[in-house]
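Of the protein chains in this complex, one is absent; all others appear in place.
For reference, chains read A, B and C in written order, and residue numbers begin at 1 within each chain.
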Amino acid sequence: MHVVIPYVVGALLFGLGVYGVLRRRNAILVLMAVELMLNAVNLILVTADVSLRSALTGVVVESWARPGSAAPGTGGVLALFVIVLAAAEVGVGLAIILQYYRMRRAVVVDDVRLDADEERVAG
Amino acid sequence: MSENGERMMPGKGLLDGLAVTLKTLTRRAGTQQYPDVQPDLPPRSRGVIALSEENCTVCMLCARECPDWCIYIDSHKEEVVVPGAARARQRNVLDRFDIDFSLCMYCGICIEVCPFDALHWTPEFEYAETDVLDLLHDKNRLGEWMRTVPPPPAHDVLGEPSKEEATAARKAAGPGAATAAKTARPAAVRTTPGTPAAPAPPPTPVTPPEPRPSAEEPGPEAGR
Amino acid sequence: MPLWLDLLIRVAAVLAGFLVLPLVVGQAEHKVMAHMQGRVGPMYAGAFHGWAQLIADGVKFVQKEDITPHDADRTVFRLAPIVALFPYLVVVMTIPIGPGLVAQSLDIGLFLVLAVLGIGVVAVLMSAWASANKYSLLGGVRGAAQLLGYELPLVLAAASVAMAAGTLSLPGIVEAWQPWWLIWQAPAGLVFFIAGLAEIRRPPFDMPIADSELVFGYMTEYTGLRFAFFLLAEYVGIVVIAALTTVLFLGGWHGPMEDQLGWLWTLLKIGALSFVIIWLRVTFPRMREDQLQRLCWLVLVPVALAQLVLTVAVKALT
């Protein structure tokens, strides 16, 4: 198989994610774009698991470079970790957004003023 | 916590509920197979209202008492020359007697107030129509329902004799026997049922011991 | 046997199971529910005791007008029933009926099943939001909260049995199953079954539908064939949950003469569990929304976690 396909797909998805984060004003859409970026990274990790392993056969590497010695699947493990991280990130991120929405009735990122000492609104 | 304050086994209520439904599953269903099997209606079922035209005197009581004004009555007066009488007598003749069953709420007040037993309940209930206008039954249609009016329930054997019976007995026994006749109970003798009673049987003078149709054996079912 | 014939037979078998079993369960629900309520249920369609009622229903649904509300998001609205039905089709494919009798044996079949069942939530949210109806939206939000919550005990209970069997493959779990697991894995089985009921939104867990308060929840605006799809999804859901409980906790095809009659045992167990699902529906009233979440987080999740500990302990001792 030609691993360049998933690599390029991953790169394009990452670009789309960056575009989305910069372009979108709705905080939830920004989160979605972040998910796209994380998935792009995951895809590249999993693909790297395929390509690097076959590229590195016969190459002696330091033990720290490839933990788990010769056992394959490290990319998959990292991808799993990233998925877990994403789940945690979305959980907290959405809690923040919903709390903000409850106070301000808005989820537009541009309007969030981080520097001002805002009066609190009881939720 | 149960009613007497004891703490029950947790989940017992859930199991009890399951037991109830399972028990019902094993029993026969109570569904009546109506179009296939005619329903066994209780006496005095309120189906449709029948009109005995001959009994009606156009007193308009029913139309006036009807809570939703669903009885329409038209009539005219007729002179009847009675030979031997000094004047011709006037008589009300019924032109129109309609009951709109799309309005009727089956309260039965018209039947209650009719002084001459011209209106009757019948257990007939299959008179649904596809057009609501067809639910206006005219007097012919109402008269047809008379076929389906069941005979009135027989007098309770153990009950007090009716007023008419008591009066008749008193008259027959002559003065002084009134008290005895009042307290006399008719003997509960099983007899063959009498003739099917007319919709409004005229009070027949009978003596108390005379056997009457017993309550256990009503007259043959009319109609159907 | 050539590959294409093999494939054809498998696909045909899965489709047949997918279409026939839900009909059987649906008819059983009609009749069992009726008799549990002292009625006789459908009697006319098909000469004998209304056996063809669901087919008649299907014909009726096909004839009905397919209405899409004016304000609805049309594409999403129309896609939702298919998305609701699709995961179950995939799940039916992986359920082993007898020894070697499975449409698609997978190394991590259990994972696939749990993952794909999770897609159902998306269908609920799609139909709820696209209907442009506040009852639908309320039902959908309830449904999402319920499905997300109950996925946790479902996965934990399944993890317990997978740990006990030492494999994630569904046929593998059945092969490893032993009768005493009935006691050992009983709490997990109970949790799985209850959480499964909530996952397919059957009464007493039908708050997302709740016809007395939310009209019909996220299905309010659906008519005709699309509504029939949702109904079919519900009945397939019953079959799937019963089948998964059978395979994971009741030993699938294990029984007397299991080499010849294994499939029969599986089907019998599925049927019995489907009966229990119907029975529960008839018996219990709908729970309140807060009771639902309380049951999930304060009862089912702790029980499932305790079962995991128990499983590990027994595994370590033996």
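Here is the rule we use: contacts are C-beta pairs under 8 Å (C-beta built on N, C-alpha and C of every residue); 3 or more make two chains touch, one makes a residue touch a chain.
Criterion: contacts and distances are computed from a predicted model.
Its UniProt record calls the unshown chain "NADH-quinone oxidoreductase subunit J", which is the correct pick from "Fumarate reductase subunit FrdD", "ABC transporter ATP-binding protein", "NADH-quinone oxidoreductase subunit J" or "Dihydroxyacetone kinase". Although it is left out of the displayed model, the omitted chain contacts the following shown chains in the full complex: A, C.
The residue from C:Asp66, C:Asp107 or C:Glu213 that touches the chain not shown here is C:Asp107.
Mapped onto chain A, the interface with the missing chain covers residues 1-20, 22-26, 28-29, 31-33, 35-36, 39, 42-43, 46-47, 49-51, 53-55, 67-69, 71-77, 79-81, 83-92, 94-99, 101-103, 107-108, 110, 120, 122-123.
Counting over the whole complex, chain C has residues 71-73, 76, 107-108, 111-112, 114-119, 121-122, 125-126, 128-130, 132, 137, 140-141, 144-145, 147-148, 151, 155, 168 touching the chain that is not drawn.
To be clear about the criterion, only the chains that are shown with their structure count from here on.
Viewed as a network of touching protein chains, the structure does not reduce to a path, ring, star or complete graph. One simple way to say how far apart two chains are is to compare their mean CA positions; for chain B and chain C this gives 55 Å.
In terms of their C-alpha centroids, the spacing between chain A and chain B amounts to 82 Å.
One inter-chain figure worth recording: chain A and chain C are separated by 33 Å, centre to centre, where each centre is the mean of the chain's CA atoms. Here chain B touches chain C in the complex through residues 14, 17-18, 20-22, 24-25, 27, 29-31, 33, going by the rule given at the top. Of all residues in chain C, only 32, 34-40, 43, 279-280, 282-284 touch chain B in the complex they form.
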